[in-house]
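Here the complex is missing one protein chain, while the rest keep their positions.
Letters A and B name the chains as they come in the text, with residue numbers starting at 1 for each one.
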Amino acid sequence: MPVKADTHLKQNKEYMMSEQLKFIAAILSIFTHELNNHSSIMNESAGLVLDLIEIKKDSNDRDLEQISSVTGGITGQVKKTTALVKYLNRFAHRLDAPLSNYNIYEVIEELVKLIERMLNQKEITVEMDFADDGIIIFGNPSILQYIIFSIIKDYLKCLKNGDDIIINVLKGDSAIEIKFQADGEKKIIINENMDCLEAVKQIGASIAGVNDGLVITLPLIVNGN
Amino acid sequence: MICDKVLLIDDEEDFTATLAERLKLRGYDVSIAGTSDEALSSIREGIPNIIFMDLQVPGLSSSDLLSALKKAAPESRIIILTGNADETIKQKTLDQGAYDFILKPFKIKEVINRIIDACQGRHPSQTE
Partner (left out) sequence: MIEEIKDTETFKEKLKNIIACIKSFCIFNSGEPTAFNKYRYRQLQVKLFLFIAVLSLIPLILVSTSSFFWLQNTLSEDFNNQLRSQLEGVKNSIESFLDVKLSALRFVASSYNQDELLNPNKIRDIYKNLNKEFEDIIDLGVINANGTMESYVGPYNLLGSNFSKQFWFNNVIVNGVYISSIYSGFRNVPHFIILIKKDLPDKGSFLIIRAAVNVKTLNAILSPIMLKQEDDAFLIDYNGIIQTPSRFHGKLLDEYKLAPPPRQNTVTLESRKEDRVPYMQGYVYIKNAPWILNAVIKSLEKRSLATISSGEILLIIFGSVFVVFIVSIRMSQILIGRIKKSDREREEALKEIEHTNKLASIGRLAAGVAHEINNPLSIISQKAGLMKDFIDMSSDMDTNKELIENLFTKDKFIELTNGITSAVDRCRTITHRLLGFARRMSVSIEELNINELIKEVLIFTEKEISRRNVQIELDFFEKLPKIKSDKGLLQQVILNIITNASDAVDDNGLIKINTYQEVENSIWISIRDDGHGISKSQIKHIFEPFFTTKGKDKGTGLGLSISYGIIKKLGGTLEVQSDVNKGTTFYINLPVEANIEI
């Protein structure tokens, strides 16, 4: 569908749906590349082992140690890959059920982990500052992830290499605030051109600019009430 | 009690073969089965102390296989192997008589620990 420079269009449901799909595609794509990365490393390591094993087994310990460490490295890669896959699994399962009880920290962490590669390309780090173990709320975690992804993308456009994004989650009586702050003076201007506005509306939240960043306010519905 | 007979039930041959080798290196007597039929005939040849069972093995459904194993080898401790960390499945299999649960991929050390704990009648979940 041709995208006009009509801001009205960005707020309609169809646009949001297609953006959401693009978001998921992006996550899967990033994941895939990351996984392929790990796979390549494992392959290389295996190749290296093969090379090293040319050396006879009764050579000095140092060579054997090397092989041992390489194979250890492979196992390490497996571990990293497994962790990544676990995040994907959780992410994917959230798409199954639109509404559920979810841990907001888990959801944010999962998203950040899955896009780590994208962040690393610009050397941006995302610090997650969560007060305690976790806040369980009822709602649509997948759309929340899309919103956070959309905001981070907007930040990436105006941050420079090496900057930080800090995500705070504060729990109030009737709402949860997710605050985004960027290193230094960077601010995103909340305007109609933001991709995430329709999604914010859809989950009943609101978005506002504050002095040092922006805040998403999620009204609290606990356990489906 | 000597507790060193292990039966591995999983359809990924590459995986079971390698794991079996590693366990053998560590002194265990390991049998492999790729289907539920193979598993049951292996038990007929010799009852294992510990059975590692993957949830997606060709043949019987996991529940049916679990019951069959329990019937064929009531004294054996069954440890479920799977890549899926679903709590409900975990609970279901434990309810059906599985002794323990271990997530793939795992480190060999974990496996050994599970075997030792199972042999000594300790549920790792009790110590966690």
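The working rule: a residue touches a chain if its C-beta (ideal position, glycine included) is under 8 Å from a C-beta of that chain, and two chains touch if they have at least 3 such contacts.
Predicted, not measured: the structure shown is a model, and the values here were computed from it.
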(request) Provide the residue numbers of chain A that touch the chain removed from this figure. (result) 13-14, 17-18, 20-22, 24-26, 28-29, 31-32, 35-36, 39-40, 42-43, 45-47, 49-50, 53-54, 57, 61, 64, 67-68, 71-72, 74-75, 78, 81-82, 85-86, 88-89, 91-98, 142
(request) Just the residue numbers, please: which parts of chain B touch the chain that's not shown? (result) 12, 14-15, 18-19, 21-22, 25-26, 56-59, 83-84, 104-108
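Note that in this section only the chains that are shown with their structure count from here on.
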(request) Return the distance between the CA-based centres of chain A and chain B, expressed in whole Å. (result) 36
(message) Could you list, by residue number, the parts of chain A that touch chain B in their complex?
(response) 75, 78, 82, 86, 89
(request) Could you pull out which chain B residues touch chain A in their complex? (result) 85, 105, 107
